[in-house]
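Only one protein chain is missing; all other protein chains are in place.
In this document, chain identifiers A and B correspond to the written order of the chains, with residue numbering beginning at 1 in each.
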Amino acid sequence: MDPVARDRRRALALAVPALAVFAAFWLLPMARLVQVGASGPDGIAAYFAVVTNANYFRSLASTVALSAGVSVVTLALSLITGIFLQRNRFSGRDVLISLMTLPLAFPGVVVGFLVILLVGRQGLAGDVTTRLFDEKVVLAYGMAGLFIGYLYFSIPRVILTIMASVEKLDPALEEAARSLGASTWQVLRDVILPALTPAIISSGAICFATSMGAFGTAFTLATQINVLPLTIYNEFTNYANFSMAASLSIVLGIITWAALAAARSLAGAGVAAAG
Amino acid sequence: MRKLLRYWLQLAVTLAVCAFLVVPVVLSILAGITENFFVGLKSGFTLRWVIEVWNLYSATIWRSIGIALACLAATLILGVPAAYALARAQSRFTRWIEELLTLPIAVPGLATALALILLYGGWRDFRASWLFILVGHVLFTLPFMVRSVLAVMMAVDLKTLEEAAASLGASFRQRFLSVVLPNVRPGIVAGSLMVVTLSMGEFNLTWMLHTPLTKTLPVGLADSYASMRLELGSAYTLIFLVMIVPLLVSLQWAAARAERRGA
Partner (left out) sequence: MAVAIHLENCAKTFPDGTHALEPLTLDIAAGEVIVLLGPSGCGKTTTLRIIAGLESPDFGGRVLFDREDVTPQPIEKRGVGMVFQSYALFPNMSVAENIGYGLRVRDVAKDERDRRVAEMLELVDLESFGARRVDQLSGGQRQRVALARALAIRPRALLLDEPLTALDAKLREQLRVEIDRLLRQLGITAVYVTHDQAEAMALGDRIVVMEKGRIAQAGTPQEIYHHPATAFVADFIGTMNCLAGEVVDGHLVVAAGRLPLGGIAAREVMFRPEDVRLVRPGEHHLEAKVISSFFLGDHTRLVVDAGGTSPLIVETTERRVWPRGETVHLAVAQGSILPVPAQGP
């Protein structure tokens, strides 16, 4: 009878189709995944295999180390570049920014391929170093190649976030600091970086989550890499070890979700673990 | 003097990062149109690799486009009403609904794909059809459509506009068509471009869900990298870039417009 409540109920009803699709094709399958994860010979202990089993633990550890390393380096490079681009106008700046953000849409496989072109067996870096030092540098097929690949798709994403935050900085705060005698370095350390901290933490967390869950790049670069998504893929496809694949992917999913939840609570708007 | 040095250092880092990002793309484009990659540019330009890729993979490319468009239709039908619900319903549930819809992108695509296979894999017809892939794509792109439309709805203060329309006597249907939809158009456009771009480039989910008969463009790319010569892989990548870059540029433009609308 209450017209306002009726309106609200009608508005909520409009979300039902989306929720129905979500429930049928994500919620239910995920429940099955959790169940399968616990249905192997080890039962529920399979969920702890990632710490109890040496191989899986190594896989997890290298994935975490890789993702953390990529996040740190990406943040450092993006901060320098992002602040510079936002604060300096020069002709061609807009084109430069567009170019730098193109890799956002590249799937992991393409990034892997580009890494091979750059530092693979027939890569550009190999050519250059052969000419200069008579020794071919090939990085693509190990962790170094993966690191370069992850850097490649992380930098555009983080730069955009940093630039957006730099744009929102209140110039009055920096002017106040300078009027009180702070040097450029002190202004950076005491005013700019603290103001950017939420953006830094949130984009760092997003970078970490994306790297943890990335599959395509590692798949293309294959051979000697041992990261968790590849391990899961191998368990499922090559060993048909469904329960282990399921339990490992649930653990991985929880880690990425937690990192993103932390990022969201620090920034307000969340992003995806894509790529 | 120090200031100038600092400026040049920053510029150097910026240019280095830019080069790092752009050079491989240029290499790839060149490799796709060069006669022989190992010989280099001296061997001459040719389109034969591109043509060969098209002959091999045109079905895959069309399938990718079809799935992307179907994905767009699905996210519009599901996502725009859902965004409206989140903007207007103002109840405790709305936060939960938003969190829920974002879950498929918070966990790796691999996990979602595994889950789908384990539950629906037994259903032969579904498993072998392109609809199976479509489902994965819709799960993955829906939150982006919802978020894009919701952002514009909040920015234009949709609630007050609707109250004004209602005070003038407009029914729900009249309000939705004449006030709500026209004012969220920038969000719908930006969201649509986002969905199509993401769907065209989706790999993690699709690789697990595909069968030899339902390959998409990125799946084809992975195939060509693994089993074919460099020039073919590069040509295929070139075709992919030619399709995706205009989408990206339009997306950047549309997103900027959507942001300005709110001001």
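Keep in mind that, in the parts below, a residue touches a chain if its C-beta (ideal position, glycine included) is under 8 Å from a C-beta of that chain, and two chains touch if they have at least 3 such contacts.
Computed from a prediction, not measured in an experiment: that's the story for all the values here.
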| item | value |
| --- | --- |
| Omitted-chain contact residue, chosen from B:V53, B:C71, B:L119 or B:V156 | B:V156 |
| Touching residues (missing chain, whole complex) on subunit A | 1-7 |
| Subunit B, residues in touch with the chain not shown (by the definition above) | 91, 156-157, 160-161, 163-171, 174, 178-179, 182-183, 261 |
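Definition applied: only the chains that are shown with their structure count from here on.
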| item | value |
| --- | --- |
| Residues of subunit B defined as touching subunit A within the complex | 3, 6-7, 10-11, 13-14, 17-18, 20-25, 27-28, 31, 37-38, 77-79, 81-82, 84-86, 88-91, 93, 97, 100-112, 114-116, 118-120, 135, 138-140, 142-144, 146-147, 172, 197-198, 200-204, 207-208, 218, 221-222, 225-226, 230, 233-234, 237, 240, 244-245, 247-249, 252 |
| Contact set on subunit A toward subunit B in their complex | 7-8, 10-15, 17-19, 21-22, 25-26, 28-30, 32-33, 36, 77, 80-81, 83-85, 88, 96, 98-110, 112-118, 122, 124, 151-152, 155-156, 184, 209, 212-216, 219-220, 229, 232-233, 236, 242, 245-246, 249-250, 252-253, 256-257, 260-261, 269-270, 272-275 |
